[in-house]
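Omission of a single protein chain aside, the complex is shown with its protein chains in their original locations.
To keep things simple, chains are lettered A and B as they appear, and every chain counts its residues starting from 1.
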Amino acid sequence: MARVVVDVMLKPEILDPQGQAVQRALPRLGFEGISDVRQGKRFELEVDGPVDEAALARIHDLAESFLANTVIEDFTVRVDEVAEAAK
Amino acid sequence: MTARIGVVTFPGSLDDRDTQRAIRLAGAEPVALWHKDKDLHQVDAVVLPGGFSYGDYLRAGAISRFSPVMETVIEQARAGLPVLGICNGFQILTEAHLLPGGMLGNDHLHFICRDQKLRVENADTAWTVDYEQGQEIHIPLKNMDGRYVADQYTLDKLEAEGLVAFRYLARDGVADERGNPNGSLNDIAGITNEAGNVVGLMPHPEHATEPLIGTGRTDGLPFFTSILKKLVTA
Partner (left out) sequence: MSRTPLDTVEHAAATPDVELPWAELGLKKDEYERVVEILGRRPTGAELAMYSVMWSEHCSYKSSKVHLRQFGEKAPQSDALLVGIGENAGVVDVGQGYAVTFKVESHNHPSYVEPYQGAATGVGGIVRDIIAMGARPVAVVDPLRFGAADHPDTKRVLPGVVAGIGGYGNCLGLPNIGGEVVFDACYQGNPLVNAGAIGVMRHEDIHLAKASGAGNKVILYGARTGGDGIGGASILASETFDDAKPSKRPAVQVGDPFQEKLLIECTLEAFQEKLVVGIQDLGAAGLSCATSELASNGSGGMRVTLDDVPLRDSTLSPEEILMSESQERMCAVVEPEKVERFLEICDKWDVIATVIGEVTDGDRLEIYWHGGKIVDVDPRTVAHDGPVYERPYARPSWQDELQADDANKLPRPSSSEELKDQVLKLVASPNQASKKWITSQYDHFVQGNTVLAQPEDSGMIRIDEESGLGVAIATDGNGRYAKLDPYAGAQLALAEAYRNVATTGAKPLAVSDCLNFGSPEDPAVMWQFAEAIRGLADGCQQLGTPVTGGNVSLYNQTGEAAIHPTPVVAVLGVIDDVARRTPVAFQEEGQLLYLLGDTREEFGGSAWSQVVHDHLGGLPPKVDLERERLLAEILISASRDGMIDSAHDLSDGGLIQAVVESALLGGKGARLVVPDGLDAFTFLFSESAGRAVVAVPRSEEVRFNDMCGARGLPVTRIGVVDGASVELQGEFELTLEELRQAHEETIPALLK
């Protein structure tokens, strides 16, 4: 088993009210010097078998067609190195 | 013979029975369609109703969009089948790319339920011919993810080609941020495709069809009489 992580973020030009709400709360909590917060989603996929080029390509398709809505969101796909290393 | 209008029930659909009632009140025959069934049972038009299909998990409409019934709906909508998406139905239509743009959480981060003033910006679609162009109507709105977004190119195209079907209005009839309930770009409440057979909007016309119920207005009934007229005269 290997873990592949898909991160999905709203496209930069799209308003993220949740991220803004978090950012507005920061000074109240005593955290200074953070100029922007954007909130996204992280998917952890436990993959059977090797994570080779072909597997990553399939996951890329999955992310593009389902996990993210590319009209409003961007995504990245990566192998979870820490999980890999721990094996 | 009257028109047969299908209403799809997805897991988590909520306004499916209400939409069937509105269809009946307009004089057409509602046909219940099931999300796992690809067969549309020869209906003349389809409504994707409101609700929280799959709990709005992942993104509103994102999982329903891949249900078996949607394969047929997508295929036939491209061939001209009239399809109306209300609220969650609108979200499903954008996820299915039958309509451009996408839906995100309301800018104020709350669910909002209220009687909403709208302007009919396109009275030429399969679902709006019984309205006057520019008519001002009140339709209940109730959603969590009602913020319409699209890139500038898409917005420009929608505006230039008259594809904005409904726009949010303030009480005084002006479309601006006072009447906009969720931060939708260009105060867009609903849109149509170029052919005018696929229409989606966030407010709920099926909840404005009986004088005693809900807000007590019947401004939503013309959606259903429009499609009936369209189908019977077609």
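In this section, contacts are C-beta pairs under 8 Å (C-beta built on N, C-alpha and C of every residue); 3 or more make two chains touch, one makes a residue touch a chain.
Just so we're clear, the structure is a prediction, and the values are computed from it rather than from any experiment.
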Partner chains on view for the chain not depicted: B
Omitted-chain contact residue, chosen from B:G27, B:G55 or B:G134: B:G55
Residue among B:D15, B:D107 or B:D219 that touches the chain left out of view: B:D15
Residue among B:L33, B:M103 or B:M144 touching the omitted chain: B:M144
Residue ranges of subunit B at the interface with the undisplayed chain: 11-12, 14-15, 17-18, 21-22, 50-52, 54-57, 110-114, 140, 142, 144, 204, 206-207, 209-210, 212-215
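Rule of thumb we're sticking to: only the chains that are shown with their structure count from here on.
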Subunit B contact footprint on subunit A (complex, rising order): 10, 13-15, 17-18, 21, 66-67, 69, 71-72
Complex contacts: residues of subunit B adjacent to subunit A: 58-59, 62, 66, 94-95, 97, 100-102, 104-109, 147, 149-151, 183
